[in-house]
Structures are given as structure tokens and as C-alpha cells.
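All protein chains but one are shown in place.
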Amino acid sequence: MLLGFSSSSRTSSRAEDENEDVEVLNSEYGKNVIKLLRIRRDDKKHFIKEVEACVHIRLDSVNEYLHGENSAVIPTDTMKNIVLALAKCKGIQTIEQFALDICNHFISSYCHVVYVKAYVQEVPWRRLEKNGIPHVHSFICVPEGIRFCEAEQCQNGCPLVLSGIKELKLKKTTQSGFQGFHRDKYTTIPDRTDRVLSAELFCKWSYGECQDIDFDCVWDTVHESVLEAFSGPPDCGEYSPSHQKTVNNIQMLTLARIPQIQEIEVTLNNIYYDDIDLKKFGLTNEKEVLIPVEIPYASYTCTLGRKKCLREQA
Amino acid sequence: MLLGFSSSSRTSSRAEDENEDVEVLNSEYGKNVIKLLRIRRDDKKHFIKEVEACVHIRLDSVNEYLHGENSAVIPTDTMKNIVLALAKCKGIQTIEQFALDICNHFISSYCHVVYVKAYVQEVPWRRLEKNGIPHVHSFICVPEGIRFCEAEQCQNGCPLVLSGIKELKLKKTTQSGFQGFHRDKYTTIPDRTDRVLSAELFCKWSYGECQDIDFDCVWDTVHESVLEAFSGPPDCGEYSPSHQKTVNNIQMLTLARIPQIQEIEVTLNNIYYDDIDLKKFGLTNEKEVLIPVEIPYASYTCTLGRKKCLREQA
Amino acid sequence: MLLGFSSSSRTSSRAEDENEDVEVLNSEYGKNVIKLLRIRRDDKKHFIKEVEACVHIRLDSVNEYLHGENSAVIPTDTMKNIVLALAKCKGIQTIEQFALDICNHFISSYCHVVYVKAYVQEVPWRRLEKNGIPHVHSFICVPEGIRFCEAEQCQNGCPLVLSGIKELKLKKTTQSGFQGFHRDKYTTIPDRTDRVLSAELFCKWSYGECQDIDFDCVWDTVHESVLEAFSGPPDCGEYSPSHQKTVNNIQMLTLARIPQIQEIEVTLNNIYYDDIDLKKFGLTNEKEVLIPVEIPYASYTCTLGRKKCLREQA
Partner (left out) sequence: MLLGFSSSSRTSSRAEDENEDVEVLNSEYGKNVIKLLRIRRDDKKHFIKEVEACVHIRLDSVNEYLHGENSAVIPTDTMKNIVLALAKCKGIQTIEQFALDICNHFISSYCHVVYVKAYVQEVPWRRLEKNGIPHVHSFICVPEGIRFCEAEQCQNGCPLVLSGIKELKLKKTTQSGFQGFHRDKYTTIPDRTDRVLSAELFCKWSYGECQDIDFDCVWDTVHESVLEAFSGPPDCGEYSPSHQKTVNNIQMLTLARIPQIQEIEVTLNNIYYDDIDLKKFGLTNEKEVLIPVEIPYASYTCTLGRKKCLREQA
């Protein structure tokens, strides 16, 4: 069945109720939006990671759902405490490592937790500087794409981790067009060879293996590759024949540059810019004044992966 | 692999690229947040449906992604036009029927569309009345749970539809507790036998078959069942031993009352109310003043279905 | 004069700094978004008020700003504690009375507080019922216009209070037009005699005197008057020749019905509904399918008051 309930990952062997008519097909619970600030002090110099974490688990029985029997239930308050304690003990080197630490704790501490997933996103604090001198303890929030990650682990399984960028807003004022598309009675847009491309980008990627990955380096390289594939060379740009092709260019460049990435999903949400006619006011308008149309908006998603045979060799 | 990319429904037989290294694992695109108001006039009396629709499709090739070859691409602007035209031609009897009409149009009109999904939600306009007399053309927006639906269809497949309620906020000031749960070194909460239960509920359900369903009647019955299972009898309520059990009670009551429902997912997002100590100000506080703690919040999700054997008999 | 929370009324006699160049023209500080739930129990039947309060004060000196001298500063944490303690001691009969209680506490407890203002809004919980029987302790959130109030008081002054409704969304599908307006070279809209009027309304009003007012009764009457003046008689409605006139009708009806109201400000934010042309698809469209255009939106504000001479007589 294609139609998905929100949790895409049902485990097949769920404990069944004595109730002969119904069965639990999925269950999970946890704590969302656990915010915390982790400060590391190297003498007078302070380093910070401010994050927002969510942790969900699935137990090996569903007695709390069916019978109100709570003995196996780890309270979500306890889950929050664990996240805080891990932030203290392990620190937050990267959000990915922190998400893996969370998964590892639940799987190794509780044998009745059959599955855990953690989502962590980072508040984009950047160290202030004055005339090129970095400030020892002051920061400014500069969101140019939010970094997030997801990790998950099954009891007796290896951890998996995804990294991502969201809310990255890019614009180019030319070198974008769309023509030669399917036409029928419901088509009203013309072919266009020069338009504004203004989009919010989302992407996330998986790794072949989770070990020995420099998550910071990969994230920075993906971020840079997205900007580069979107914009093209600084002196002239590069023509985009469709939003779809731009999505693919981003993916191809990323996969080419970063061998650790196994699959990458990119979503481009496009805001249309309407050329407006000012002739009625005695004015020309050679795409000098445009109006953004934020809804409805077009969305393009593609997941590109390295081929399986190649994966198996790797 | 459990770890899901956002689209849970990858089709296995994707056209592959000549590119020997990579393959497209998923792709879809469409138009989001298409807002429209449909008015039906019966002489002076007006009937309205205001909706917000999203439509996504997947094509049988990915040449636009890989090669910038647009000839098969149905523009998202065309997709919006189709939604508007269908609203005119078919009307919007229910959002579910409208979502099915959208799916049907894409599948039957375009043989190269291998998959379509439509999401529709309804703005909760309620007819005004004065002294019990309904107004012929005036309405007030009263959100007490937003009605939405999702439909999807594959080329050569049957349509599937889900209905749902979201953003339904309920509260009970007693008859809720939580005790006997798992305790370890990270546990700090005490057993509680009387607490406030304040939650935002989300639920969605699938049907065994899509034909001849009175979607309005089912939605109203689910809505009523959620309120009833949450609150219990009006004169005394019913004790909830955990949020999980409340989730299950909602599901059991719904499945018992509505035979057409095959599976139901319920998510309860709980806002914790903190008892505050006013003794330092010389005041008692017998749970008379509480503070809502909106983040972090606990989330409980369960999907309950009728057993397969029973389904097959049906 | 209507008291505006956002526009702080400056006190003229501000302490000046020794600094000869600059002067403090205004200062105030406080705690925003203090959320609390107040439960009153009458045996098994529970009554609730959930509110969000803001409290700001101005001190009789500004030494903390100019010299870092904190001795007069009441911490905002203390301000929050006072709000919680008042909720316990005084209860929350109405949000207006609660706001007045807050103002009174600060003015009477601290002689160096020269000015206090309190904003309180109420979460729109409605008691659940089953077959007409009200539930003893369960509630549903039903926002059909949020109730709020503002109170302020100066040291040695009388308290002032405003009540208000915000986020009230109304729609009528006919009996609205706009014609005969000013035309010039920048005018592109035609005269219209039949259009959809869909608006978010905001209104707030002041009282001649704050004593012995039944705030609940006044609020309900204003709410009802807004709906009635907006929609007209249920069998036929009433023609609105402009949004401005609808604003005025609401004000006139309110002032006529509620003698305690001295001034009333009404803001109507209009969402335009665009008639779309479906002829290109071979379809007629007699205002059956319309598209809401949420931005830009038009906003109309008017404050109407009883004439001064009449006030003085009152």
C-alpha cells in the first residue's frame, strides 16, 4: 500500500492483543522540542551548541495502550533527562554525533526498546567578530539554512544517520527558463526563457557508513555545493531549463564531491515572481518590478542514490 | 531500511539513467496550498466550501531531472488550473470526493502519470444564525479541529483515501494520572493520580473501500467519538491511566462505531501543566493555579487496525 | 482617549540624567506571555480560565538604565510571581477584573511605580457537552474571536480598562459592493455591486467608568452586535457599500446597545476573493469558484466615540 501513515517504519512483529478483532500496527512515543544550550569553555573562550532535539521510542509490547499497564513505559520526562545528561557527559561535538549518542543510550540501556529515533537541529549561532578578531563569548544568530539530522537504531541493529539543510532561501534573477513542456487544454503559461528563480531548498542525505565521518566537513561541502549548483559561475551563472534540472544538478554535484554520501533527497519549493504590466500607467516594465506569489507554490522533490552494485562493492 | 526519506512511497521500477553511477530512487512534484472558495447558490441561500489543496504527481520517466528534457512535464500551473476547473465542474460535495476527483482526473487524462496524490483541507466556516434562524449567506470561522483528507492513486490502481482531524485541542482538569511506570536513575517524576490532561489531537483513518461512504457522517462520528473517549461520561468523566490508554480508547471507540474504518492512527501531543508552589508567598495551591509548559512536549502515536483475516472476509 | 498597549503613553516628568546631552523620553519593562490556568472547583464541577498576561511598569527614576543602579528595580521574575499569586488570591472572574487587580497591586504596593499596564487574553475553552448535558471537567478549544483586555493605571490615578475581540473571521458571499469611488490614472478596479466580503475583525472599546460593569455581558453583546451588523438579517442580509461603512455599522450598533461603552475602535482586514476566468477551459464561472488573495490585504480602522458634551453629562 502506498498510502502512508505518518510513521513510515512499521515493525512487522508487533505484539498482538488478545482482542481478536484489532491489532496494533505501529506505536511510538517520545519528547519533542527539547531545547538546550551546551557551553564548552576553553579558558576565556566559549564554544556553544544550541540545539532542539526530539526523541521517540517503540517498546516491545503495547500493554500500556491496550491495558493501561505502565510498567514498561519510560516516561517522556525521563527521556528529556537523558538527553540533558548526555549533553553534559558526551558534549555536542556535532548534532549527528549527539543524535547517535542518544540512540545508543536507549538501545544499550533498555532491552525492551526495540527502536529509537532522534532528530536534532542546531540554532545557527555565529561567533561575533570585530575587525577580524573573533569574540571570546558573543554570538549572533545567522540563519542561512538550518542544519539538522536524524538518527535511528533498532535493538540489535546498526545506527543510521541522515544529515540535512532546511530553510535555505536562494534567488537568481536570470539564467532560468522553462519551455517545451507538455501542453493541453489546461495549459495557460507560455514558454519562458528568462525568469526569476527564487526558492526555498531542503535537502538531506544518508551515509554509506556512519563511522569516521567528518560531519562538519560534509555539511559545509553540501551547503557550498548547493549554492554553487544553484547559481553557476559567478561571472555568468548557468542556465536552468527547469526546477527539476536544478534539483538534479545539486544532487549530481554533491554526490560527485562527497563519496561518503549514499543517497540525497533535494526539495525545491519555488516562489513564482509575476511580471506586472505597468503600461496602463504609461510605464514600461522590463522585468524591473515583479511581485512574488507565495501561494500556491510549486514543489519538486527527487531522491538520487548511488547504484546498488556500486554500493555493494564499496 | 527503516530510516525514511519524506516520501514513503517509492516505486520500485524507476526509469534508470544511462549514467552508470546513480539512479533516481524517487521523484514527485506538484502544487501546494491551492486555495479556493466554492460557492453553490440555491436561490438566495448560499453554500460554501473553502479548501486548500495540494497535488503531487510522479511521471513514468525522469528525463526532466536528468537531461532537462521537459516534453512530458505537466506544469504545476496546469495542475492548479485543473484543480480550479474540477471545483467548478464537479463541485465540492466533500473534500474526500474532491480529492478522489483530482486523482481520477490525472490518472485518466495522462497515461504517463504513474502516481498522483492529493491533500485537501477545509476552512471551518460555520453558517451564522440569529435566534436559531440560519443566515442565507453569512459565515463565521470556528476551528474546533480541522478536517483534512488524502487520496492517492496509481496508474491501473484503485484510489485510496484517508480522512483526518487535526489541531483539535481538548482539556480535562481531572480523571487523569500516571503511575507504576518504569523507574531508573534518570526518573525524576513522581507517580500521579490526579493531573490536568491538555492535548492537541491528530487522527486519520483509512477505509476498507472508498465507494458509497458517507464521508460527512463518518467524520462527524469520529469527531464525536474522540470527544467522548477523551472526556468520558459528562457527570463524572473516566479515569485515564496514561496518554497511551487514552489514545487507545479513542481508537477502540471509533473502530467499534464505524465499520467502514479499516485503520486509525491517533497522535496525542500533551501539554504539561506544572503545579506551582505558592507557599513562599504564604499561599496554598491545591492545583488551583497551574502553568502550561508547551515545550518540550510529549507525543504519543498509535495505529490500530482491524485484523487481516477479518479484513479479507469483509 | 483610547488607551493603546502598543503605544506607550509617555509621562512628562521623567527624571533627567546628569548627562547634559541626552534625556530618557520613555522607559518601561515587564514580563510578557505569562501563561496560567486557573481552576475553580465546585465539588465535582470544575470551572477554568486559561489566560496569557503581560505586565509592564515604569519607575520614577531611570538609574538602572543610566547608571546600572538596580536598587529600585522590581525583577520581571517577581512580576510573574505576583501575577500567579493574584490568580490564586483573587481568582479570575473576568480577564478585565484580573487586569485591574494586577494594576491595583503594583500601584498600591510600590510607590515608586509611576505607571502600570496589563494585557490579558483568554484561551477560548468551551465546556464539552453530551446530548445537552454539560461535562463536569472537560473542555474543547473553540476560537471564534479571542477575548482580550488592557488595563492601565498611573500612581494617584484611576484605572482605565479596554476590552476587545481579535482574530474574528467572518464571511458573506453577497450583499457587498464598492462603487462610485475616486478614479484616476492608477485606478484599475471596476465598480462592483456584488462581491464576497471576507474579513478578519479586530475591535476594542473603552468604558466611561470601570466600576460595576458586567464585562462578560458587554463582551457577549459586542460579539453578537459585530456578527449582526456584519451579516444583516438572516433571510436577506444587508448591503454593504464599502468596508468602511461596515466598520461604521458595527460601531453604531455597538454604541447604541451598550451605554457603558465610551469609544470603540474597529479594524477590518479584508481578504480579497478573485473571480477567475474559466472560459479558456470551456467553462462558465458565475462567481462559483474564487481564489482568496491574502496578501496584500486592505485594512480599515476607525475609532468612534460618544460626543464629549454627552460624556460630561453622563
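By letter and in written order, the chains are A, B and C; residue numbering begins at 1 in each of them.
As a convention for this text, contacts are C-beta pairs under 8 Å (C-beta built on N, C-alpha and C of every residue); 3 or more make two chains touch, one makes a residue touch a chain.
Keep in mind that this is a model prediction, so the values were computed, not measured.
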Against the hidden chain, chain B presents residues 185-186, 188, 280-282, 294-295
Chain A positions in touch with the non-displayed chain are 35-41, 44, 46, 48, 50, 81, 84-85, 87-89, 125, 128-130, 133-144, 168-175, 196, 227-228, 230-237, 273, 276, 278, 281, 283-285, 287-292, 294
Even though one chain is not shown, chain C touches it at residues 2, 4, 6-8, 10, 20-35, 56, 62, 64-78, 80-82, 85, 109, 178-182, 184, 186-189, 241-245, 247-248, 251-252, 255, 263, 265, 269, 295-307, 310
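Going forward, only the chains that are shown with their structure count from here on.
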Using C-alpha atoms only, the most centrally placed chain is B
Ranked by contact pairs, first place goes to A-B
Note, CA centroid farthest from chain C's centroid sits on chain A
Whole-Å distance, C-alpha centre of chain A to that of chain C, is 39
Dist(centroid_CA(chain B), centroid_CA(chain C)) in Å evaluates to 32
Check: chain B positions touching at least 2 other chains come out as 35, 81, 85
